[in-house]
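== chain A ==
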Amino acid sequence: MTTPIGYYPGCSLHGTGRELDQSIRALAEVAGVDLREIKDWNCCGATAAHSLNHDLAVALPYRTLALAEDQGLAEVLAPCAACFSRLKGTAVRLARDPKLAQKMTEITERPYRGTVRILSIIEFINRLLDAGLEAKLTHPLGGLKVAPYYGCLLARGEDIVDDDPEQPSGMERALVAAGCEVVPWNFAVECCGGGLSMSKTEAVLDLSDAILSDAEDAQADAIVTGCPMCHSNLDMRQRTINAAGRGPHDLPVVYLSEILGLAAGIEPERLGLDRHFVDAMRVAERMTERSA
Partner candidate 1 sequence: MTQTSTKPDAATGADAAAQPWSPRIVAFVCNWCTYAGADLAGTSRLQYAPNVRIIKLPCTGRIDPLFILKAFEQGADAVLVSGCHPGDCHYTAGNYHARRRWGLFRRLMEFTGIDAKRLFFSWVSAAEGQKFADLINAVTDEVRQAGPFDPTNPARKRPWT
Partner candidate 2 sequence: MARVGVFICHCGENIGRTVDCAAVAKAAEAFPGVVKSVDYKYMCSDPGQQMIKDAIRDERLTGVVVGACSPRMHEPTFRRAAFEAGLNPYLLEMANLREHCSWVHEDRPVATEKAIDLMRVMVEKVKKNAELRPIRVPVEPTALVIGGGIAGIQAALDIAGGGKKVILVERSPSLGGHMARLSETFPTLDCSQCILTPRMVEAANHPNITLMTYSEVTKVDGFIGNFEVTVRQKARYVDPEKCTGCGACFEKCPAKKIPSEFDAALGNRTAIYRPFPQAVPNKPVIDAEHCIMLTKGKCGICAKVCPTGAIKYDDKDREVIVKVGAIVVATGFELWDHSAYGEYGAGRLEDVINGFQFERLASASGPTTGEIRRPSDGRIAESVVFIQCCGSRDPKRGVPYCSKICCMYTAKHAILYRHKVHHGRAVVFYMDVRAGGKGYDEFVRRAIETEGAEYIRGRVSRIYRRKDGRLVVKGADTLAGRPVEIVADMVVLADAIVPQPGASRLAQMLGVSYDEYGFYSEAHPKLRPVETAKAGVFLAGACQAPKDIPESVAQASAAAAKVLGLFSQPELEREPIVAKVNEVTCVHCRACIQACPYGAIEDKEIKDSKGNLIRTVACVNEGECQGCGTCVAVCRSGSIDLDGFTDEEVLAEIAALE
């Protein structure tokens, strides 16, 4: 894979989701992929913009798409599930509605011909596996039992995600390749509370508690996610959930890229595994060197 892939970290990967950023970059390096951050990228708008102003909600991702196109990037990875959904959703809408595209060109004063393809973290990692990463997974995780958690955005939107919205399977190949055992569980696409994290924390505690409980009932050693919002609700709020008399939970919540990074033999600290609220370093202990 020699063509560079554009990289759109969004706000999370520069903030609460730094592990995601670190692990993706490390993984890309192992796989020999040139990730190029889009110069001068802006906020995707996430939940806030489209609940306030529809034009703004399209204009923000539009500008980023136009920048990527201008910078010669045919494909852009948006690891954060919300960023992915906004960028891909906008690209789909623009392709369907030339009038909207025209309007956005006027608002942002930038042309966009619709050439950029947006990749989710799941698509990106499957792409790396296709391109030879599978052979570089020298440290499989010895049957670590994981509950793949897609949340609301990594399996939904029929034009956006090519997966079954009610029983997605996009992460499974990568997890199995990394030596994990995928446990069947019930809450893979339930809501974690998402953007209510700040405004209605109580709701998040209820919802995230149910997810954690179900993963524990399914005997999972860890929840695997691809979304920084899900991650912060499940990982950062776990202590609060316990303090509110639920649980008690003690379940590591890790990113898909971290799991793959470990399996590729990358040091856990470089992946950011030491930065989690709930101790995730124990996941790293499951790394076993494959006698080649």
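If you want to know what made the cut, all candidates are chains of the complex that A comes from, given by their letters.
For this structure, a couple of remarks:
Just so we're on the same page, a contact is a pair of C-beta atoms (placed from the backbone, for glycine too) under 8 Å apart; a residue touches a chain by one contact, two chains touch by 3 or more; residues count from 1.
This is a predicted model, so every value here is computed, not measured.
The candidate list 1 or 2 contains one chain touching chain A in this complex, and it is 2.
Of all residues in chain A, those touching candidate 2 in their complex are 164-167, 184, 186-187, 190, 213-214, 217.
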